[in-house]
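Read through the structure below, which is laid out as structure tokens, and then see the notes.
What you see is the complex with one protein chain gone and the rest in place.
Take a look at subunit A:
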Amino acid sequence: MITTIAGGAPAVVTAAGDVPSVVQSVDWLAIAPPVITAVAALFCLVADLFVAEKHKRLLGAGAIVGLLAAIITLVPLRDGERETFCLTTDPATCSYTADHFTLAIQLLVLGGALLTALLSLHGERGKPPVGEYWFLLLSSAAGAALLPAARDLATLVVALEVASLPAFALVGMRRGDRFSSEAALKFFLSSVTATAVTLLGVSFVYATTGTLHLTRIASELGEVPGQLDTLAKTGVALTLIGFAFKTAAVPFHFWVPETYVGAPLPIAAFLSVVGKAVGFSGLILVTVIAFPGYADVWGPAIAVLAALTMTAGNVAALRQSATRRWSAVRLLAWSSVAQAGYILVPIAAAAYSSDDQIGATVSYALMYAVVNLGAFAVVVLVARTKPLNRISDYRGLYAKSPLTALTMGFFLLCLAGLPPGIIGLFAKVVVFSSAVDAGLGWLAVVMGVNVVIALYYYLKWTAILFKAPAGAPAASGETTEASEAAPRPAHGRVPVAVTAAIALAAVLGVVLSGYPQLVLRFAAADLF
């Protein structure tokens, strides 16, 4: 945590109590969620050295317990009124705030990490170095949990890097796999470039405003001297780029499919949910809290970005051939790009409308996290027997395991936003209504067209699930390329943890469909 004394006034510590101390007070409960996660990460790393090979699986259990503990600490914070690391000179300016926005994103991040951990428990056993794997996963989660709480640019950038750096290593975890290391390198190089650009932007903003605290930047930016105006605008634009990259917004999206395909499946799931959460929550913080005065700059930019992102993602997803290798992951990767576009819409709307639109983003992201992780969980399950991971491998899933197929169909229809995926539909309604409310009619229409395009590939996949298996006398006349490798018998039973992850996501999805208020409440509330 950076304990900056912005403003630079040298505080003199005297014996008398009326002069503020330089040491900022720490509210340990408020920072518990990221701290517990970080401690659990270190614990896994150290314990790995002392645990015998056959007990290594206990490390995973340790990681899950740590994440659960972190999630539980969110409960006493639910009032959303805590702040800490406040300036000793100005108690109203704090670096860490646990408001409702922070808590919602932390819930998303930690819950996403928990599901990822469940998916990883029975991964390719023994192959990746276990201790490091859990350490990296939890570190990344800790960074992602810290980010939404950060209220100064330095903490924000540090959190962004804490979340990203372990992710590069995680993507490269599949040892001996050429794709994996290539993907990691690609991810690393493009991400680092984006971070460098962000840092440049941050330094410009600091140069013009003289402060790193978001709320102060907001007030200072209004009084930037004329000759520094260009510098300030450039700073604002450059800062946004780094976060747009994390969100995988066009034109910073090219790394996504390669990286998802190269990464171990649970990590791809993690990136698609937690990685994106890092990006858009950072974007929200800098736009809505730090740069509200420049709404006329970033508002149209994000609106265009959103339109391009969803269109590019959907068109690319549409072009995925069902019989190509790893087409299932590729499709989910491109669909996640498209979904990022929807997530950006309310942020753009926030620039145009005085009403609080950010809640729509949070609601949508929570819905997306649940169903996308669920879909990835089913992909992990199917990939155990069909390592090529093509969409055509899903043919006849209903005949083999009806429940898995039904849940997968449910997740896909939630992503598409059609009943029976009611929560997906309402999340989209919230996003639409934020666009309409802000007068962004054109963006709403673009999104509408995109929803239709997206339905095509989601429904196509859903239809494949329920087809008669290849080989069986199909009632339909359609011929799909018979899988070249006869399905190998599944090695052993389906792991309990994966089943638990699918069940958890499915139950959450169904409960939310029956009672959408659980996530939509954020859409109606002032989160900050």
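Just so we're on the same page, a residue touches a chain if its C-beta (ideal position, glycine included) is under 8 Å from a C-beta of that chain, and two chains touch if they have at least 3 such contacts; residues count from 1.
Here is the rule we use: contacts and distances are computed from a predicted model.
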Protein name as given in UniProt for the chain not displayed, "Succinate dehydrogenase / fumarate reductase flavoprotein subunit", "DNA-directed DNA polymerase", "ABC transporter permease" or "NADH-quinone oxidoreductase subunit M": "NADH-quinone oxidoreductase subunit M"
Absent-chain contact - pick from A:A365, A:M408 or A:L425: A:L425
Option touching the unshown chain, where A:L42, A:A92, A:V315 or A:V436 are the choices: A:V436
Options A:A30, A:C44, A:L156 or A:L455, residue touching the unrepresented chain: A:L455
Touching the absent chain when the full complex is considered, from A:H122, A:R324 or A:R521: A:R521
Missing-chain contacts mapped onto subunit A: 363, 402, 406, 413, 418-420, 422, 425-426, 429-430, 432-433, 436-437, 441, 444-445, 448-449, 451-452, 455-456, 459, 463, 466, 468, 475-476, 478, 516-517, 520-525
